[in-house]
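The other protein chains are all here in position, but one chain of the complex has been omitted.
This part shows chain A:
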Amino acid sequence: MKSKNSGQREKGTKLLSVRNLHVEGFSDERWHPIVRGVDLSLKRGEVLGLIGESGAGKSTIGLAAMGYAKPGCRITQGSILFDGIDLLAMAETARRRLRGSRIAYVAQSAAASFNPAHRLLDQTVETVVAHGIASREAANRDAMKLYRRLHLPDPDTIGFRYPHQVSGGQLQRAMTAMAMACRPDLIVFDEPTTALDVTTQVEVLASIRKIVEEFNTAAIYVTHDLAVVAQMANRIMVLRHGRTVEEAETRQMLAAPAEDYTRTLWAVRKLAKPEVPAADHLLTIDNITAAYAGKVKVLQDVSIKVPRGRTVAVVGESGSGKSTLARVITGLLPPVSGSISFAGHRLPRTLKERPKDILRRIQMIYQMPDNALNPRQTVEEVISRPLEFYLGLKGAACDRRVGELMHMIEMDENFLDRLPGELSGGQKQRICIARALAANPELIICDEVTSALDQIVQEEILKLLMRLQQEFGVSYIFITHDIATVRAIADEVVVMHQGKVVEQGLKTEILTPPHAPYTELLLSSVPEMDPDWLTKLLETRERKRVGAAN
């Protein structure tokens, strides 16, 4: 398919210019500013990275570049010139003709953004056909070519599948193909790899970068991960509270960030705790095999030792069985075979068989504090419930203990009568920690407790958890897919893949070469702050592939 305007496509001419953009969002019965006076400009073929923590307004700016405001939002001020056309002055129907054809969008969660009712191919070519750019047959053939260029498996047939039939990484590439279908001048990528595992992320990043370069498409790349944006963008803009903090060429930004705030964005990546070898073991997992509803085995022959008063990080991609392991330890999922011993005694398999005291000694903290807290219970009710249930504390004794716990999690007692909905993500996670601590546990299982949080908040939560460990000698099983978090908090590391333990040992042993092949793949896939990291990694892998073939 030939582009309508290939004549003007040479690199370097101005494509997008946003001036003094203001966007407001409606909540709590009034309009709040989300974006407060942002300017940005983009040349043809250029990739601009927008980075910042949640609430910085980066996605809103990405959407505004399409002349679009989410339901409940409105663009109140500013101008958006796309290829000389004022997007805000246009009629809605005219803007619709631009969307999809000249400006396309790639969403964060491909799984949620593909319509479950239609085949991938039909969705990929929808814009091409609807905007009358090509016939359905021609569009279908072109979509298959795009699938092939994006390295999707079975490019000629994958389009006939429904979204639920392909993996997350494949969906994300299919969505890139969908955006590319009309050969747009500009694509807005809104956190396209945030929901993916690091190993999958590498492949998707490589595919996106390649196709954007090939078609000389300009892009706005929205993310909260500086290392990722360093691979993708020519230029980076750091945003906070809807304002620009600083803007610079990628290499310059990484080498010499001008603002303190920019430096805090890599906070967690700099945390590193020296490991401490363990004296004895609190929990010993022996040859556990587990399965859901008698079907495929999710855990196979897993044996893990958890040292007392230390942290074991369990790492692996989604589907590796990390969370199932947590369910087996807590008794939510009785194992098919194998045994677990806790503090020298064999743990009963099921939750029902376990006495209350055992339940008290093993606590759990979840990834999503929103789902783990009852939205109708105040902070005080949440924290005093385990005190009453496990320890039988009542009245003044209970209140005193709640106060102590609030002090431990560094929160003011004013928060006690608040509901979870009135707290920030980090505060909610602190409440979950206090609830786990209230039971005086010996072991806390932390299931991805920081993955839903911003970098700075992550750092605070990790520091809090480490301090609590030093003070109370509690052991952690820390389930995560993030290697930076492992460096920050672990003493020992367990690497899991497809339900099996690949490697386990002290953190330094696991994180320094030589690695087991899967550990190598996992570690090498973690994006680094070096703008050439992805290029080098792909070259290394290609060399190895060629080397292996010879």
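We take it that contacts are C-beta pairs under 8 Å (C-beta built on N, C-alpha and C of every residue); 3 or more make two chains touch, one makes a residue touch a chain; residues count from 1.
One rule holds for everything that comes next: contacts and distances are computed from a predicted model.
A.B. asks: Quick one: find the hidden chain's UniProt protein name among "Carbohydrate ABC transporter membrane protein 1, CUT1 family", "Peptide/nickel transport system permease protein", "3-oxoacyl-[acyl-carrier-protein] synthase-1" or "Response regulator".
C.D. replies: Per the UniProt record, the undisplayed chain of the complex is "Peptide/nickel transport system permease protein".
A.B. asks: Touching the left-out chain: which of A:E126, A:E275 or A:D399?
C.D. replies: Spelled out, the listed residue whose C-beta touches the missing chain is A:E126.
A.B. asks: Given that one chain is not shown, which residue among A:S17, A:Q77 or A:S109 touches it?
C.D. replies: A:S109
A.B. asks: Which listed residue, A:A117, A:A256 or A:A548, touches the chain dropped from view?
C.D. replies: Per the contact definition at the top, the residue touching the missing chain is A:A117.
A.B. asks: Which of A:R96, A:R243, A:R385 or A:R418 touches the chain that is not shown?
C.D. replies: A:R96
A.B. asks: Spell out, residue by residue, where the missing chain touches chain A.
C.D. replies: Its contact residues with the unshown chain are 63, 66, 68, 70, 93, 95-101, 104-105, 107, 109, 112-118, 126-127, 130-131, 161-162, 164-165, 178.
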